[in-house]
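Only one protein chain is missing from this complex, and each of the others stays in its spot.
The block that comes next holds chain A.
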Amino acid sequence: MNSYILIFIIIGYLLLLFGIAFWAEKRAKKAWVNNPYIYALSLAVYCSAWTYYGSVGIAATSGVSFLTTYLGPVIAFPLWIIVLKKIIRISKQHKVSSIADFISLRYGNDRFLGALVTLICVLGILPYISLQLKAVSETFGIISNDVVNASENIFQDSTFYIAVLLAVFAAFFGTRTTDATQSKQGIVFSVAVESIIKLVFFLGVGIYVTYILFDGTTDIYNQISIENNFESLTTFNSLESGINWYFMIALSFLAIFLLPRQFHVSVIENTNQKHLKNAIWLFPLYLLLFNVFVIFIAWGGKLQLGDAANPDYYSLLLPLQNGDILLATLVFLGGFSAVISMVVVSTLALSTMLSNNLIIPYGFLDKFSKSRPERNANYIKNMRRIAIFCLILGAYFFYINFNIQLSLFSIGQLSFVIIAQLAPSFFIGLFWNRGSSIAAKTGILIGTLITTYTLVLPFVLDTFFNNHSFIEFGPWGIEMLKPYALFGIDFLYPITHAFFWSIFFNVLTYLSVSLSFKGNYRERNYGEMFVNSKYNSLQENAFVWKGEAYVSDIRRVLNRFLGQERTERALNLFYLKYNLPKSAEKADSRLINFSEKLLTGSLGSASSRILISSVVQEQPVTLIEVLEILEENKKTITTNKFLKQKSDELTKLTQELKAANEELKLQDKLKDEFLDTVAHELKTPITSIRAASEVLIDSEEMPDELKMQFLDNILKDSERLAKLIHNILDLEKLASGREILDKKLNDIGITIQKAISGVNTIAEQKEIKIIIQKTTHELPARYDEDRILQVLTNVLANAIKFVEEKKGRVEVSFEKIQDYIRISIEDNGKGIPAEDMKYIFDKFYQSKNQNVKKPIGSGFGLAISKQIIEGHNGRIWADTTVNHGARFVIEIPD
């Protein structure tokens, strides 16, 4: 394609993005622009050109390790959300504008720390941005068929113009207000749009390669699996490689928090904490989709283009090779989108840091405090605009002059390692109030030094000075200090090796310095506010300050930076909130804290602290005083919490009492019912006996046959009475636990046999078949045989009672399941009505479903069975068989 047409397309595309950003800016409050999906998509700024092109390159050369960059964030996502919630809460409370501001504030508005973090970020990100430009330039060259020769006159290099356009875009939308914490919906929305574009086009080329160039995934797999190094592309290869994986995943997990662009979109641009709920599944899904075709594009490229072509650009070269220029152009635009969003958001975040945490606090404060308010705002904006241009152009010149030899992927990882040095002071400081400013500074410095020694230095020596001896033998031939194998650890890749040692010493320094030197009261104060960020009431009064300050002085400072109107509005709100008289002359600690926060958004925390303290007479506060005040605050909170807890406990207790009372009432009612039923059951045979006896006494004329019948009735009812009393006592004995089971080693098969022979006579009379399904010959277990026999006989007798004569069939089976013996007794009778199922094991339950009109039996059988089985720590239950009969299952431990 002609390069002029391509430039035309690029400019058209950029104009479109301008339009989109403009449109979104105007509708910033609308649900269209401000919603969780836009938030989740904006997080995908994580996927830069590195993802877009570099993953394919890595997949083609080193196999599955490209996944680590995405696995880290995905694995840690639930955790990420929890921690992020806290970070967002703190950032909104304190009007934090960047990660440098966040860290500096945590350690008591430390000016140097903010500047240090800023420098680290610039150091880490600048090569990364230059890589993005390299990607644009090289892909531009591939599409337009130009020979890439960047070192010639820059004014003939299209990349230069693209870089300038990006800078204009970022500067225009990124610096519309001086308050860096204000949401920039235009940029966020265009990032979200770009995220969709890059995903769609990348998936497009994935589908194209997999299903059009090849015959689906299987086809590619079959073809590539013949290649001789195939094994190494799909496996870990070794334990070392596994350890490397582990560290790479950890690294990318840290990156998702700490990369300035990630912090910017996920924290600063977060407009609603609820958006996190959707991001928790949307973002991992996005990453997953992005990686679906990576491996197939890589394999497809290897097969069609071979190793001669740069594997980073397989996704472009494949359609080009096959004559699909349109698709190639779209893929190019997708990659370009990845570049734009990364470059714009990164430079925006970095420019805020540069202005608020480096330039203003170190150079311009004096000038600002003498200048007029409207001019100050412009100064700040211009400073950021210049910073954006400098960063992008700096990255461009970095790219031109060093013409980086490494692939996209490894420079990306180098960036990660440098940025990861912020992790200890960032994360530990968030949860540990002892972490001090000096510890953070030394930790970061030492970590960075080690990274430089183990990664940057050998690379520079190797690439630019052709000096290999440093890597191979170490400095002055000291084995232990070999940069890629420090202290003899020689099995890690250079990146993971550097990451491991730098973080190790970083954390070690941070912890030991924090423990050995106490920070000043201000650090401790902010430490407490960060760590306990959940107590909102602590926030308001937790700021410790002592001294003399006049409202008028503070008002003057605010006026200078915020303008008269905003200052008055903010102060009115403040007085209203704390219910203070507007006429107050002296300022208290709350006003000081409030004013610092107000300025932080525009100037960064360190500057605002310096400004405010320049107009007030601060008295030194001892650490003990700070701790006392904080303790007091905490106590109030704790007391409130304690009271609430107590009241909750009381409510709970009352509820428990109520429930217990209900339970007792129910028990009482059940007992009454039980006694009623017992009385009824006992009275019935007694009534019968008494009536029959009365009749017999007066029976001179009665025929003998009838007399015999009455006598027989008396006998039967006496037996019934005796049996009933026996059962009641038996059940009572079992239920109260007074019955001691005589558990011995028995064989369940034999016991079942015995039970069957006990009921066989009745079964034979009714011509009912009893079948045993054996799974094993012997199944020994410890149980009380008489009692188990009682249960089995009962269940078998029930089954016989409920099946039809002649057609009836009862099936007994037993088996061992894990450490249980399961006996099941199935019949083909009428089954158990669903409404009765709940009650069949209750005392006195008698089925209304029996074949005879008058129920037979006492209604104790199953209740006793249940007690016996539970006495064996087993279970008994009933359900319905396939042919609607009943099935009783008994399980006892063996």
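Going forward, a contact is a pair of C-beta atoms (placed from the backbone, for glycine too) under 8 Å apart; a residue touches a chain by one contact, two chains touch by 3 or more; residues count from 1.
Going forward, contacts and distances are computed from a predicted model.
Enquirer: One chain of this complex is not shown here; going by its UniProt record, which of these names is it: "Oxaloacetate decarboxylase beta chain", "Tripartite tricarboxylate transporter TctA", "Phosphate transport system permease protein" or "Response regulator"?
Expert: "Response regulator"
Enquirer: Out of A:556, A:683 or A:782, which is the one that touches the chain we can't see?
Expert: A:683
Enquirer: Of A:484, A:500 or A:710, which residue touches the hidden chain?
Expert: A:710
Enquirer: Under the stated touch rule, tell me which residues of chain A contact the chain that is not displayed.
Expert: Residues of chain A in contact with the hidden chain: 676, 679-680, 683-684, 686-692, 694-695, 706, 709-710, 713, 716-717, 848, 853-855.
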